[in-house]
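Heads up, one of the protein chains got dropped from this complex, but the rest are sitting where they should.
To keep things simple, chains are lettered A, B and C as they appear, and every chain counts its residues starting from 1.
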Amino acid sequence: MRLEVLFFGVLRDRFSEREELLQFPGSTVAELLRYYRAVAPESAGIWETIAVAVNQQYATAATVLRDGDEVALLPPVSGGAGDAR
Amino acid sequence: MRLEVLFFGVLRDRFSEREELLQFPGSTVAELLRYYRAVAPESAGIWETIAVAVNQQYATAATVLRDGDEVALLPPVSGGAGDAR
Amino acid sequence: MHVELTREVIDAEGVVRALKQGSDGAVTVFDGIVRDNTRGRQTQRLEYTALEPLALTEMRRLCEEAVERFGVRDVALVHRLGDLVVGETSVLIAVASAHRGVTFEACRWLIDTLKKTVPIYKREIFVDGAEWGHGEPFPPELVASR
Partner (left out) sequence: MHVELTREVIDAEGVVRALKQGSDGAVTVFDGIVRDNTRGRQTQRLEYTALEPLALTEMRRLCEEAVERFGVRDVALVHRLGDLVVGETSVLIAVASAHRGVTFEACRWLIDTLKKTVPIYKREIFVDGAEWGHGEPFPPELVASR
């Protein structure tokens, strides 16, 4: 299936803002994460911490992907300001 | 001795804003409070709760008064806004 | 450190703007405003009076203690006196620092403590009467009869 993948935060040091996966062979968020873990093993720590949004909704590892889905890979967020300490 | 006495908050329902005590016979804050307790026994509950400032400084019952002192009688304060609940 | 008693409308934006510096990452502001009712009674206006020199001294002391106790960079504390209508600010507190946690803590401590120890009095004028604001008790060390 075809997926549009968006990268945020520190993932943009390794990936571009968005990429088109033309022939993703898997069917779940867990499989997509395994795919990117293989593509970028040097970012290993990141993949354990990220959230995933499918079509602008938070998803889980078990969420089933469909052709044409937009999938955002979200490292821990850093919005706001005035860090607690 | 002569004292200038200032009244605040709920005390102004009974007293004016300020009064001159021309011949106060006592010598301490405790004695001044006894004097007003006798003058206004109907305000009995108030006298147990007030703070006293002598010449713009918080005083205690034992504070000694001197001729010409300004004495403010201060019920619990109610400044600010947005009561806690 | 900006500490003020004023009979003019409080310029909240100006106070906050003057407070901010480059090293600040967080400002917490408390804006106490005249409500249109108290326990259902409709408020027309409030009158605030103070034992002014002592009130200013206490406000300064509170601000110094807030800076020391919470380690914030700077604070501003302005209280209005005189006649206020519904919607106007009676007290404005702003706390600036690099990090946000202490700005919340210092701001809350300042308003809670101000309402116990600073000799300012509120008289509430309702459409059907008037009443002195009920105060919280003084800390025991300030009660003269003790």
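As a convention for this text, a contact is a pair of C-beta atoms (placed from the backbone, for glycine too) under 8 Å apart; a residue touches a chain by one contact, two chains touch by 3 or more.
All of these numbers come straight from a predicted model, not from anything done at the bench.
Engineer: If the missing chain were put back, which residues of chain C would it touch?
Structural biologist: Against the left-out chain, chain C lists 12-13, 16, 20, 22-37, 86-87, 98, 100, 103-104, 107-108, 111.
Engineer: By the contact definition given up top, give the residues of chain A that touch the hidden chain.
Structural biologist: 6, 8-10, 12-13, 29-30, 33, 47-53, 56-61, 72, 74-82, 84
Note that only the chains that are shown with their structure count from here on.
Engineer: Provide the C-alpha centroid distance between chain A and chain C, rounded to the nearest whole angstrom.
Structural biologist: 48
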